[in-house]
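Here the complex is missing one protein chain, while the rest keep their positions.
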Amino acid sequence: MMLKELRERAYEANMDLPKHGLVVFTWGNASEVDRDKGLFVIKPSGVDYDELSPENMVVCDLDGTVVEGDLNPSSDTPTHAYLYRAWDSIGGVVHTHSAAAVAWAQAGRSIPCYGTTQADYFYGEVPCMRGLTQEEIEEAYELDTGKVIVEGFAGTDPVAQPGCLVRNHGPFSWGKDAAQAVYHAVVIEEIAKMARDTELLCGAADKSAADALAPQYLLDKHYLRKHGPHAYYGQGK
Amino acid sequence: MMLKELRERAYEANMDLPKHGLVVFTWGNASEVDRDKGLFVIKPSGVDYDELSPENMVVCDLDGTVVEGDLNPSSDTPTHAYLYRAWDSIGGVVHTHSAAAVAWAQAGRSIPCYGTTQADYFYGEVPCMRGLTQEEIEEAYELDTGKVIVEGFAGTDPVAQPGCLVRNHGPFSWGKDAAQAVYHAVVIEEIAKMARDTELLCGAADKSAADALAPQYLLDKHYLRKHGPHAYYGQGK
Amino acid sequence: MMLKELRERAYEANMDLPKHGLVVFTWGNASEVDRDKGLFVIKPSGVDYDELSPENMVVCDLDGTVVEGDLNPSSDTPTHAYLYRAWDSIGGVVHTHSAAAVAWAQAGRSIPCYGTTQADYFYGEVPCMRGLTQEEIEEAYELDTGKVIVEGFAGTDPVAQPGCLVRNHGPFSWGKDAAQAVYHAVVIEEIAKMARDTELLCGAADKSAADALAPQYLLDKHYLRKHGPHAYYGQGK
Partner (left out) sequence: MMLKELRERAYEANMDLPKHGLVVFTWGNASEVDRDKGLFVIKPSGVDYDELSPENMVVCDLDGTVVEGDLNPSSDTPTHAYLYRAWDSIGGVVHTHSAAAVAWAQAGRSIPCYGTTQADYFYGEVPCMRGLTQEEIEEAYELDTGKVIVEGFAGTDPVAQPGCLVRNHGPFSWGKDAAQAVYHAVVIEEIAKMARDTELLCGAADKSAADALAPQYLLDKHYLRKHGPHAYYGQGK
């Protein structure tokens, strides 16, 4: 069986989704890519988390074709594959239906950056993508979901905004590996709750939510103390 | 003791209700039917979940009359029985007072389909039934609850919209068996939360919630990739 | 040591408060009365739940004077004592700061009866009491809290509405014993969440919450199928 360590890591990342409360039933999936081999490992479709194992994960090439595995891969596999093809800088992808983030996606709204919790990981908003057209949905739905995400990030560094909302659907996130993509999925759910309540509290006080936006210099400070050459958060690992 | 396996399955389904956080105390019940024998197994009334066992479940015929069991069946038994009589296509029924779904039922509102989480299981909204009249409530409350549900689904396939809200009361769901009825009860609670927050987020941005509705072609895609002859989600089981 | 069994029951009731998520730290207390002896057992003041035992519970007479116990009784003891003196029909009292119920108390609003979850236990609303005057607060705060509750229930059967909200403070509930008073405290918290979301959902649809009230005949049906001579819910115990 190939890619033993990658299977382990992709398995662990998938198992972390229900542990963090992001997933009920089978409503989520994580994958990680091996750039040298041009292969990624992803959750099999519709399999319960307590039946997952490193061994029943599915190996696909970057076209999303199964290379090893007896089970069908996640139905979202073409989305993962497209993101890996489009963006060399990412190593892991996660999709969930976590409730607070889905609410923003369903409202068709980007999550504005109201504070440092978001700024620590997102250099700006969590953008909501345009809805897919009828043609896109009918012809190649999951592939076109990937295309709409990449289109929405034109001119934007996906490393600096490591996730988005797909309209009427839910959050996708990514990172240097599957574990970091899970981490960013948790971040999105937490800031989705915080930003929702921020707006309700502004509304209750007849205050404009626009005035609650984090100023650009706060965003710069928080994002850059964690990322880039001048980062000083953590242990410098 | 008859129907040993059916008792087991109905018991497991009932035990899953508090496990999924849908039920506090005894506020819920699940049943499953054996179509060949014309009997169903249901939770006894007002018995704590930690005192339940396959053996103390109650067996009823499709008129809701107890056929085997020392305990009174759930007070909602006539509702379950009526749904089984009216709809051959269902094999299990669940009723809960899960909080987010109850809020929609109390508001007298159907849950609009704002996204794919709902579309994966409901081909449209989760409909809220009309309120029972005073006469219906006073004469045969639980039976008439079943009649109002079936009336509300006239022209609608209960398999394609496997649940509803009873006004001022709470959610009922169903499926091919009790386990799937529980699954749909979880779906209803999750989408009740998501749809509530979707509307709050639309309101906060002075945006019409009507514009947030999932388009029909997205609904078609998601429902039909999981159901029917062209389904491709899961392992084809 | 006196009242061994009553100490056990009062202890268990207190321990159930954090178990049901109604209490953080020491923010709650439960008591149960022995009507024959004219004594009740209550939680000691400010003692952590994991340091509680049947033995360190405090025994008081109906004036709230300590009869047995080395620790100070709950600071709310005069409220419990006054309710026991005023209402022969109750056997247990509970006070918590459960979050959703406190929000209604802080808003100074009674919880309207929007559905059957409430109607099963409350024959009507969960009433919010008037605020205490400055004089009442300064002179005998905890005793006067009891007086304001009893005043608010003038003409109302406390068995049929087994709890209330004290303005700017939180819920008090009662029952035939401490365990039932805890049960009613859970009911209040659950319906507080449901009613809050009911109103938000009515607001989001520009619908009057008044139209969402449970009709009187539904209230009659649900309350009376669980209580009184014609009750048929449960096992007739």
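Going in written order, the chains are labelled A, B and C, and every chain counts its residues from 1.
Keep this in mind: a contact is a pair of C-beta atoms (placed from the backbone, for glycine too) under 8 Å apart; a residue touches a chain by one contact, two chains touch by 3 or more.
Because the structure is predicted, anything quoted here is derived from the model rather than measured.
Looking at the complex as a whole, the chain kept out of the display touches A, C. When you scan C:A105, C:V126, C:I149 or C:V186 for touch with the missing chain, the hit is C:A105. From the options A:V59, A:L165 or A:A214, the residue with contact to the chain not on display is A:A214. Where chain A meets the missing chain, the touching residues are 20, 114-117, 183, 186, 190, 193-198, 200-205, 207, 211-212, 214-215, 217-218, 221, 225, 232-236. Think of the hidden chain as still there; on chain C it touches residues 24-25, 27, 44-47, 71-72, 75, 97, 99-100, 102-109, 131-132, 134, 137-138, 141, 168-170, 196, 199-200, 202-203, 209.
Going forward, only the chains that are shown with their structure count from here on.
The chain with its Cα centroid farthest from the Cα centroid of chain C is A. Rounded to whole angstrom units, the spacing between the C-alpha centres of chain A and chain B is 32. Distance between chain A and chain C, defined via averaged C-alpha coordinates, is recorded as 45 Å. Across the assembly, chain B contributes 196, 200, 202-203 as residues in contact with two or more other chains.
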